[in-house]
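Of the protein chains in this complex, all but one are displayed in their positions.
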Amino acid sequence: MAQVLEANKVIEANKVLEVTNLHKAFGGIKAVNGVSFSVNEGEILGIIGPNGCGKSTLFNCILGQLEPTEGSVKLDGRDVTNLRPSELNRRGVSRTFQLLQVFPELSVRENLILAGQEHEGSMLSRFFGARDAGLSKKADQMISFFKLGHLIDEKAGGLSYGQQKLLDAAMAFMAGPRLVLLDEPAGGVNLTMLGDLKERLRAINAEQGATFVVIEHNMDFVMSLCSRVIVLAEGKVLAEGTPAEVRANPAVIEAYLGH
Amino acid sequence: MAEFIAYLIAGIATGAIYALAAIGFTLVWQTSQTINFAQGEFVMLPAVLVLLAIKLFGAPIWLGALIGIAAFILIFGVGFKLTVVDPMIKHGVLPLAIATMALSIIMKEGAKDGFSAEAQNFPSFVPSQTIQVFGASISLQHLAIIAVAFAVIGALQWFVGGTRLGRQMQATAQNPTVARILGIPVERMVLLTFVINAALAVVASVLISPIYLAKFSNGEVIGLFAFIAAIVGGFNQVRGALVGGLIVGIVDSMAAAYISTQYRLAVPLVLLVVVILLKPEGLMGRKEERRV
Amino acid sequence: MKRHWIIAAVLTAGLGLPALAQDKVKLVDVIELSGPGATSGTNWKSGVDLAVAEINAKGGILGKQIEIVHYDTQSNPGNTRAAVQRAIDEGTYAVLGPVFSGPIGASMQIAQRAEIAQIVGGEAAGLTKQGNQYLFRTSLSQTAAMPKIANYLKNTVKAGSVAVVWVNNDFGKGGRDAIIPELEKAGIKVAVDVATEQGQADFAADAIKIKNANADAVFVYLNEEESARFLRAAKQQGIAKPMIGETTLLGAKVIELAGEAANGVKGHVGLSIEAPIPAFQEFGKKFIAKFNYTPDHNGLKGYMAVYMVKWATEKQKKFDKKGVADTLRGATIKPSEEPGILMETTIEQNGDLDRESFLAEVINGKQVITSTLPKLKP
Partner (left out) sequence: MTAPATHESLPQRSRLSLPAFVDGSLLTLMAGAVILWFAPVGMGRYGTYVLSLWLVMSVAVMGLNLTLGYAGLKSLAQAAFMGLGAYTTAILTTKYGVSWYAAFALSGLLTFAVGLVLGFPALRVKAHYLAFVTLAFSTLIWLIMRNEQWLTGGVFGIANINRPEFFGIKLFGALEFHRFVVVVTFILAVVLWWMIRSPWGRAFTALRENPIRAASLGVDTRTYTLLAFAIGSAYAGFAGALYAPLVEFIDPSPFSLSQSFFLLLMVVAGGSGYLLGPFIGALLGVVLPEWLRFAGSLYLIIFATIVMLLLIACPQGVSGLLERGWAKVSGKTGAR
């Protein structure tokens, strides 16, 4: 298995996600203006840029939440442009949101089971089958992995902000995705938990071989987590490279500090 | 052609009534994002209260009108806001909407038991003469309603856009949190909206009742048509009520004339569905932001 | 779970109370006091109350005071059925009401099964065609009234064509379905057939439509305030053709509400406090004195319903529920025997009534009876 993967890498560097010439305009405003990039299997890609540079819009276009005006998105070489979010998720693409998005009325365990249940069986089996869809064990593992074990039966709405953020991330990993898009995972999280989060993400990346794309404001977080970084400005790719390269790029310094 | 004009004018006259009643929907929607299912009863009740005041105190018409109107604005402007809307608004719009349904039952049954189960004549402030326009007849009463509907909506637009108080009210409707930060007395602004709503209901009631008669059950029909008018015109714009009202009035009149009297009611509803599918925010409505 | 026990216990207590005082006779009136039928129902209820008060003041029926209970049907068939069932469970002597045909249709089998007389205010033709031996009307059915209108249109108005405007509920549709064949038989053309909604507020479009049809006369079959609104709209549109109606259109309420627009309206009247019979006018005065409004024909119907029960009981000289129906069936009640019946009334085997009726006209804001029509089977 490992050999096959190795072989593939040699032939095609195995691109998980390929975004080609993506445009998105709202009325006259071009939020995303011809962005192209690709994500390789197993890497952690960071996307950074000043406020309003089109990061979140780019995410929403890739994930089918918004319809791109132009351009294409390919997953494992197959065109997935405009595929519905739920369909994309079932093909192994998972995400978190910039603002907190857990289900406050459901318990922590229920939140996690929900995140996994649509990936197994059919609609009918989900009606007639077990109520936990056979995911209780996995939920338990996931929750102890994220160190929330003591909260498993609490309602998600009662958790602290940081705990909800961890739960949010845990939900994204519940179905064992190949590609995870994280929208500002560090926003509003305190330093201790930030460390936890980073460590967890690294572990998943290493153990499961999951690929990440991270949008982030927190430069330190991105620079220490990611293997490669793309800088967006005014809807376009400004620079691309390893954290060190990007940090040294004059155009990037200009974009961040020039204004 | 003369026939068509007659139907058109009849439709406009009716539509102005719906418009006047529909303003209330848009006002309440803007401040509290809820639907007041008692809006029809709001238009029914002032006339009944006026007649009741005349009957109870043997008062002359002007005094009865004064008592009835003051009582209505106090109870259903200030009281409604303080006792029903305030405690419920933070719990989402649905329980509040249901509470207004219960309120409509109370108003209807109260008018029936406290006043009369039968329709009553209501004195008109406009002579009931008829004039001829392009060969079609229209009464002065209807003309007055059309004029008032336009004037009221014009005045509201001016008030909201052109006065300090009005702009504060508008800011409150659009974003109460920001308005509060800007130092606008949000509570007072919301209260003002409800008082204006009640006052407009009074105006509509006084103008409509001489034609439609004062009866406890009148709110059902007026409420439904005003509701349709508000949806078609756009819930979040006062001028949507005017446009929606006139369109629904005209469409209703034309449906009775050229389609089918038995399915007359269906035509404005089909219009409603078409509008929702093509322009969900209504013809005049502002798109409401969608949270992603 | 505990709560369910409590609910069940309360339900049992609340719904299962047996009630029948010994020295009284219980009459339950199941009637439209809310919903679309509220106006008719309130009139009927007042009529019933007036009759009960009179009878009790004079010593009751066979020495027993009447205990009257009104149950609201909300103009809803399901609720009506519940109310009639409740009335029977509570041991009512007879069921009075309701007025609307739908609720009557939903509840008449219950009274039939219990073999208890149900005296209703409905006029729809179909009610008495189902072979129910326990259902009785208090007014002429539409099948009986409409031929008289058709005759009137043909012979007196001399109309070659008629515009028909009717309210689309059981009352209006029943009347419309009854008059159309009669008009055909009389050789009168139906120029336009306009349905209107119950509770409709605006009649401008309907009036324009009727004006454009240019018929010789307009037959108006609407409820009270809709009649008034229509007459006003018709006047506003300048319709000069004669307005012909049946009972309701010439009623006091319509005249009061329509004002000038009611002048010149003509037609057939089944029951009216303006009828040239002293008993009717007397009733009208008593009613207005007690309730402070002018009754329509439903007030008269409710009043007569109680007196039908009284007459039948006194006739059989005992309180026998089934006997009330048996006594009423096929009987002729004369005012000389029972003044409360107001005019001679024959009850046919199927529950229909036969009695005199009137032709009337509205002149200067008053209903004026122009002639009296004999019974169909004198």
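Letters are used for the chains, namely A, B and C, taken in the order the chains are written, and counting of residues starts over at 1 for each.
Keep in mind that, in the parts below, a residue touches a chain if its C-beta (ideal position, glycine included) is under 8 Å from a C-beta of that chain, and two chains touch if they have at least 3 such contacts.
What you are looking at is a predicted structure, and each value in this text was computed from that prediction instead of being measured.
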* From the touch rule at the top of the page, work out which displayed chains the omitted chain touches. => A, B, C
* To do: Can you work out which residue in A:41, A:110 or A:184 touches the chain that's missing from view?
  => A:110
* To do: Just name the one of B:119, B:213 or B:231 that touches the chain not displayed here.
  => B:231
* If the missing chain were put back, which residues of chain C would it touch? -> 1-5, 7-8, 11-12, 14-16, 18, 33-36, 70-72, 74-78, 81-82, 85-86, 88-90, 101-102, 105-106, 109, 124, 126, 130, 168-170, 173-174
* Which parts of chain B are in contact with the chain that was left out? -> 35, 37, 83-84, 87-88, 91-92, 94-96, 98-99, 101-103, 105-106, 109-110, 113, 220, 224, 227, 231, 262-263, 265-266, 269-270, 272-273, 276-277, 280, 290, 292
* Extract the touching residues of chain A with respect to the undisplayed chain. => 63, 65, 84-87, 89-90, 94-95, 97, 101-107, 109-110, 113-115, 117-119, 123, 126-129, 131-133, 136, 153, 171, 174-175
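Simple rule for what comes next: only the chains that are shown with their structure count from here on.
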* Could you work out which chain's C-alpha centre is the most distant one from the centre of chain A? => C
* Any idea which chain sits dead centre by C-alpha averages? -> B
* Using CA atom averages as chain centres, what separation in Å is found between chain A and chain C? -> 73
* Asked: With chain centres defined as C-alpha means, what is the inter-centre distance between chain B and chain C in Å?
  -> 35
* With chain centres taken as the means of their Cα atoms, state the distance from chain A to chain B in Å. => 49
* **chain C-facing residues of chain B, complex** => 3, 6-7, 10-11, 13-14, 17, 109, 112, 116-121, 130, 137, 139, 211-213, 215-218, 220-222, 252-253, 256-257, 261-262, 264-265
* chain B partner contacts - residues on chain C that touch it in the complex -> 33-34, 36, 38-39, 41-42, 168, 194-197, 199-202, 204-206, 208-209, 212, 224-225, 228-229, 232, 236-238, 253, 256-257, 259, 293
